[in-house]
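For subunit A:
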Amino acid sequence: MSLLEITDLKTYYRASDGWVRATDGVSLSVDRGETVGLVGESGSGKTTLAKSIIRLFPKNAEIVDGSINYDGTEITELTDRQLRKQIRWSEISMIPQNAMNGFDPVYTVGSQIVEVIRYHEDDTSKKEARKRARELFNELGIDPDRIDDYPHQFSGGMAQRAMIALALCLSPNIILADEPTTALDVVIQDRILETIKEKQREIDSAMIMITHDMSVVSETCDRIAVVYGGRVVEIADAETIMMSPRHPYTLGLRNAFPDISDEDKDLISIPGTPPDLVDPDEGCRFAPRCPFATEECWEVTPEAEDYGDGHMVECHRADEIEYLQEEAAKKETWMEQEIGRPDETPPEVTSDD
Partner candidate 1 sequence: MAFRKKNRREFIRAAGATGLAIGVAGCSSNGDGNGNGVSGAEELGEQIRELNFVVPTSGVNQFRNELANMVAANWREIGIDVDFEELDFSAHVDKAVVQQDFDASLLGWGGTPERIDPHTFIYDMHHSDNMGEGGRNTPGYSNPEYDELAELQVTQPDEEERQQTVYEAQEIIARDQPRAYIANEGGIHPYASGRITGIEPTLGEGLNSFWNMISVEPLEGDTVTMGYPSEIISLNPMQDLATPDRQFVRLIYDQLFRIGTDGLPTPWAAADEPEIEDGGRTYTVEIRDGMTFHDGEDLTIDDVEFTYNLYADSPTYGSLVDVIGEIETSGNEITFHLEEEYAPFVANVLGQVYLFPEHIWGDVEPEELSDFEDENWVGSGPFMFEDWERQSELQLRAFDDHFNPPNTERFIRIPGSDVAQQFGALESGSIDFIGAIPQPTALARIDEDDDLDGADFEDIGYVKIAYNMRREPFDNVNFRRALSYCVPKTEYVDFVRDGMGTVTHSTISEHNEFWHNPDVEEFDEDLDAARAELEEGGFGWDDDGALHFGADQ
Partner candidate 2 sequence: MGLREYVIRRLLQLVVTFWAFFTLLFVLFRLVPGDPTSMFILDGMTPEQREQRIAELGLDQPLHVQYVEYISQLLTGDFGQSFIYREPVIDIIIVRFMNTIVLMGTALFFAYLIGLTFGALMGWWRGSKFERGGIVVTLAARSSPEFWVGIVLLSVFVFWLGWFPSGGMRTTGGELGGGFLARYGSTDFLRHLFLPALTGAIVFMATPTLLMRNTMLDVLNADFIEIKKAEGLPERTVLYRHAARNSVLPIVTVMAIATGAAMGGSVVIETVFNWPGMGREMVRAVNSNDYPVAMAAFFLMGSVVIIMNFLADLAYVYLDPRVEYE
């Protein structure tokens, strides 16, 4: 039994023109101590998926179906109070994208750490809580005296470390890290990632790392789930995703980031934008942007298929892996005019075949 077991989760938003299916039938499991990466462009639904785990979404959103089982507790069935007291932060905490905005600007960083410790641990005195905050600062490489500083007095990297301290202060079992380093410059990024990994191992917690950056996940994650259009389109261990992905979207994403092994490689981005998730039609949601889409892709929603070792892929053409990988590496494949519904502009791939 995994620590966290998400089954067929559907989180929808009410919008003026219908339901936005931000998470639409996602299943995912996370083991103790494991790091799972959620990768996708912005708007793909990865953040909603992660926040659904602690039911942290606006008033107009709700989990319409599915289950989130955390260590035997069904999170979807908890009352708000139980959720707050038992799950949030004490079991599952988070590190936001921009730490600077993650702290309330009008209170000192230390007081905000103390606030959360004292809320969850009734018998911890203020003094003890402060002591723990200082220790955490020390461990994370910040001068402990700075707990009395205000957020704006920290540099970006320091603020992110302070945020990590906040996320770790209750030794949670799962940390939701939402693009924890994108706001920072590259040199600091690595050091912060290292720090996170180190602390994670120390307290043996699992982590869900949300990012659009393939290079970040490849270094830090055990397994990677690729999210598109509110669904997990491909999931496998990090190496498989990086070396031999089967989904065209994963291929495209990989193209968009520099390859550590091949410095000369051109960066290719996927044309188009993520789909509108308001009441989507049948068919693969990636089809409109996919250079390999066939008639079937437009008509039939692909089911997840298992390719061994937990490598699940939702694609009709996942079997043609060599061809796909070869073609996807070419820049021309991703030219915008090459893509579209077959009957409008027939893509070469199909006529060639």
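In this text, a contact is a pair of C-beta atoms (placed from the backbone, for glycine too) under 8 Å apart; a residue touches a chain by one contact, two chains touch by 3 or more; residues count from 1.
Selection criteria: all candidates are chains of the complex that A comes from, given by their letters.
Since the model is a prediction, treat every value here as computed from it, not as a measurement.
K.L.:
Which touches subunit A in this complex, 1 or 2?
P.N.:
Every other option belongs but stays apart; subunit A touches 2.
K.L.:
Show which residues of subunit A lie in contact with candidate 2 when the two form their complex.
P.N.:
54, 56, 83-85, 87-90, 93-94, 96-98, 101-106, 108, 115-116, 119-120, 150, 152, 166
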